[in-house]
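Here the complex is missing a single protein chain, while all its other protein chains stay put.
Labels A, B and C are assigned to the chains in the order they are written; within every chain, residues are numbered from 1.
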Amino acid sequence: MDLEKLKRHFPWITLVVLTLLVGLMDPNFLRPHNLIQLAGDISTLFIMALGITFVIYIGGIDLSAQSVANMTTVLATISLPLFGVWAGVFCIVIGLGFGAVSGFVTTRLKVPSFIATLAVGGLALSVGQYASGQRALYMDATLRDQAFGWMIGTTAGIPHELIIAIILLLLAYFVQNRTTTGRALKAIGAGELAAVASGLKVDQYKIMAFAFSGMFAAIAGLLFSVKLAGGSPTLAEGFLLPAIVAVLVGGTPLTGGVGGVLNTAIGAMIVAVVRTSMLYLEIPATSQQIFFGVVLIAAIALTIDRSKMRIVK
Amino acid sequence: MSQVMSRENLQKWAPVLVLIALILFFSIANPNFMSVRNFARIAMAATPALMISIGITFIIIMGSIDLSMEGAVAVCAVVFATLFLSLGGALDSWAWVALPATLVVGACFGLVNGLVHVKLKIPSFMASLSMGFVGIGLSLLMTGGDRIRVEDPLFRSLLTERVLNFPLMVYFAGLALLVAWFIQSRTRIGRNFYAVGGGEELAHASGLNVNRVRVLGFMIAGAFYALGALFAVARIGIAETATGYNLMFISITSVVVGGTALWGGTGGVWNSLVGVLIVNVIANGMIVIGLPRYVQDGVLGVLVILAVYLSTDRKSLAFVK
Amino acid sequence: SGPARAALSDPTIAWSYRNRTNPYWNEIVSGGEAFVESLGMPKSALVHLINDGSSEKSLADVKALLAKENGNVALAIDTNDAPNCRPIVEAVAASKGYVSTIWNKTDDLHPWDFGDHYVSHMTWSDLGPAEQTARILFKKMGGKGGIVGLGGIASNNPAIERKQGLLNAMKDYPDIELLDYQAADWDTQKANQIMSSFLTRFGDEIKGVHCANDTIGYGVLEALRAEGLQGVIPIVTYDGNPQAVDLVIKGDIEATVFTNPHWGGGITAALAYYAATGHFKPSDEPHANREFYGPTIMITPDDAKAFKAEYLDSVPTYDWKDFWGPGNGQISY
Partner (left out) sequence: MFELQKVDKIFPGVHALKAVDFEIKRGEIVGLVGENGAGKSTLMKVIYGAYQHDGGQVFVDGKTVRFHNPRQAMDMGVGMVFQEQSLIPNLTVMENIFLGFEKQFVNFGVIDWKKMAEAARHQLKKVKLDISPSTTTSQLSFAQRQLVELAKVLTLEERVQGDLVILLDEPTSVLAKDEIKLLFELVRDLRSRASFIFVSHRLDEVIDLSDRIYVLKDGEVVDVVNADEADVDSIQREMVGRNINKEYYREEQQKPYDDTKVLLELESVGNSGKYRDISLKLHAGEVLCLVGTEGSGREAILRTIYGLQRPESGSVSIKGQALKGFSAKCGVEKGVAYVPRERKIEGIVGGMTVFENMTLSQMGNYSRAGVLDVRHERALAREWIEKLSIKASSENADCGNLSGGNQQKVVLAKWRSGGSDIILLDHPTRGLDIGAKEDVYDMVRDMSAAGIGIILVADTLEEAIGLSHTIAVVKDGEIQKWFDCKPGCKPSLYDLIHYMI
């Protein structure tokens, strides 16, 4: 009974425990400034994870996020001189569009999201490669600072990316818990047929979830290319798996209907801590992969709440 | 009624039709495509992928997923090469022991994977993903990042020796496929995969030891990954951590394109064969007809969607995730 | 940036690179370790930041290291993607660490804009050498016939330059036809499949193959071996990995280019370290010593044996304070 109650808190407990463990090895790790920076540096990845959460929440998966982000870095760099700030809007809309396409392909063409998003990701990749002319592009520093300077600086020692991430998190949290959309998504994740039989426009909501994911992926890509002052069709490589891991470690199982965006925030931090801990624990280069894998297993074993999962597939 | 039947049949054979359509299309676009030599090349490229896809097929039939293949293949490839060379590096010496040993290693890797999944009650997606990292790491630890060349001509004859224009490895792969088919259709474990995929709780309630089936499934998959690793090494003559790269998504895509549903209970290894062929025909064909590289990902994506779209019986599906 | 502040006392020496699964980076690392040992420290004193091709991780790791060591860092790095270079050097400079970069850097970014903290950038002008390998290939082909090219990740600088080198060489060989050039992403398996597809598409029109690096070359060789064509169709590669050198000796590869990653790995770390410890003051150095080309050695069947003996069989011990001797002059844009 009490354990049941406790289960819901496992994710953040795990996070705290991990953080303290690393702190034991090297107290420096626990310096607020250090932790804040850690959070700041994971923000872009977290924003992508935030989007993917919506899709996993309805029991799907989005493997296109990374490619969409890759494409966005290119488009952002190209469109900055043309549209200025509007380049941001442009990218977000494009991302939204690609997400919606994934949604359409899963709901209307009945192609499993795993495949649909993978395929749509391929499309995004092609667009990115074509637009970039197969080379790394860079933004004009002044243009960038005029249009998007506000994205990267720090205020009172807090990185703006972190602030952006938190604002998006709050928005997503509100949508998930306080709006009819969020409730509908939960219903779809937990029992799609019942949702249909209750007269919800399930397909539209599902497409919306994928569109959200695409949009957040685009925002992540935009933020990243601004941060790096450039773009390339491979710039966002290595985002996807950590982002998905963040969602799942946070305690949102692929079965859907459980967990949510707050969990993802915790999950992202766990990923950040684990990654950085290798530095503090001085894990040798050739063992880092194993370390990551093993810690991951441990973390997930702790964080996922099995009471809501009738079977573990 | 009969027309319903024919619709079902069409759905059932859609992947094959898609494959044929693709072959025809590419042949028209570039006649060279339609040649035994090219089919041999496609077959060669497909051999390792086929083994991986067969392995994952069993897992998917159970309604689970396995993302550890890249790690598993890396480990198997490296273990094989190391053992093979340390035992003399020639197939006609004791080094042949390395072959069965590798299969055992693959199975053990699967065993661990399965145990992590069922004992720690971690969804297979996560368990196998993590095990993938571990596998990559292990192979890295063993090689220190170096690549191991396997040059024994007898072993390489899998690639270099040809019978009826097709290299030996293709025939061995065919043999493995038959074995897989036998497992799937004639053996108890094979049928139990379908039971678990069709209704895990029900299977458990009727006394089936689901966890045992699960673990066995991952072991069998592991063994096939090992086969895949062997063929990959035979093809390139190099064993390295990167031997397994880019296999994860493509093999799962192949399985689904072949008509095996991700939610389990249906499909089988023949579907996976067709799927693998479709994917490899596309990959080969796109270059043969001279598509620039930057459109290839997109085209592959569209064709995959098309193939799956055609081969799913949407009427019978309430929804897909 | 202002005058250099009091230099650091024994800074943490770190190398940030793509991965350990690739012989090129292993050579780089071995150089880094050799340098660390030259300071009388154990190999393990070198901190490895591995980004696995993820700029995001690369940047995050560097920042984490700077935070951990409080800026007391001498960092050698390939930033994995050109745009990633700016935020990295900015971060290092901000925390008063010292960084030397190789390969990836956007053209608008220069060490001297960061005072002392962005010590140097070394890259290898692949244009010339790639052009030379191409010429060797063409000669072997008798100056005419069709060739195919397999490139690296299209947007990587070296990939772009090595392709350009090939194109430049072709200007003097009107009878050489470039049948197709496709990106193989530095990947052996991909290269293998692309090559066999090329064989289908062009059949025996293919008289030669130009590969953007050795790992691609291996894939191509095996694709040819499968058709019994190894030795029949000449190929040239790049990087001069030990195994590639052996293949040159065997005559399977016509030429590869040695960029001495061992030295590169050592000297990049050395530059960052000695600048950090105040052994020299970067801002006093001419631009030519802050942005320069690394050494390249052409390896052909004739000189391969000698080369192997000199550089590979026994790795020479380098003077890690001779920063610019082996270099190839200032980078030109």
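Operating definition for what follows: a contact is a pair of C-beta atoms (placed from the backbone, for glycine too) under 8 Å apart; a residue touches a chain by one contact, two chains touch by 3 or more.
Bear in mind that the values here come from a model prediction, so they are computed numbers and not experimental data.
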Shown chains that the omitted chain touches within the full complex: A, B
Which of A:9, A:33, A:108 or A:201 contacts the chain that the document leaves out: A:201
Residue in contact with the excluded chain [from B:134, B:195, B:256 or B:308]: B:195
Residue among A:36, A:109, A:143 or A:190 touching the omitted chain: A:190
Contact footprint on subunit A, counting only the chain that is left out: 1, 4, 178-181, 183-184, 186-187, 190-191, 193-201, 257-258, 307-308, 310
Residues of subunit B (touch criterion as defined above) contacting the omitted chain: 186-189, 191, 194-195, 197-199, 202-209, 265-266
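Definition applied: only the chains that are shown with their structure count from here on.
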Chain contact graph, described as a line, ring, star, complete graph or other shape: complete
Chain whose Cα centroid lies at the greatest distance from that of subunit A: C
Cα-centroid distance, subunit A relative to subunit C, in whole angstrom: 33
Whole-Å gap between the CA centroids of subunit B and subunit C: 34
Whole-Å gap separating subunit A and subunit B, where each centre is the average of the chain's CA atoms: 29
Set of subunit A residues in contact with two or more other chains: 129, 134, 286, 288
Residue list for subunit C, restricted to those that touch at least two other chains: 20, 154, 183
Contacting residues of subunit C [partner subunit B, same complex]: 19-23, 25-26, 154, 180, 182-183, 187-190, 192-194, 196-201, 203, 218-219, 222, 225-228, 243
Interface residues, subunit B side, partner subunit C - complex: 30, 32-33, 35, 37-38, 41, 44-45, 140, 144-147, 149, 156, 159-160, 167, 232, 235-238, 240-243, 245-246, 283-284, 287-290, 293-294
Contacting residues of subunit B [partner subunit A, same complex]: 62-65, 71, 116-118, 120-127, 129-138, 140-141, 144-145, 200-201, 249, 252-253, 256-257, 261-263, 293-302, 304-305, 308-309, 312, 314, 317-321
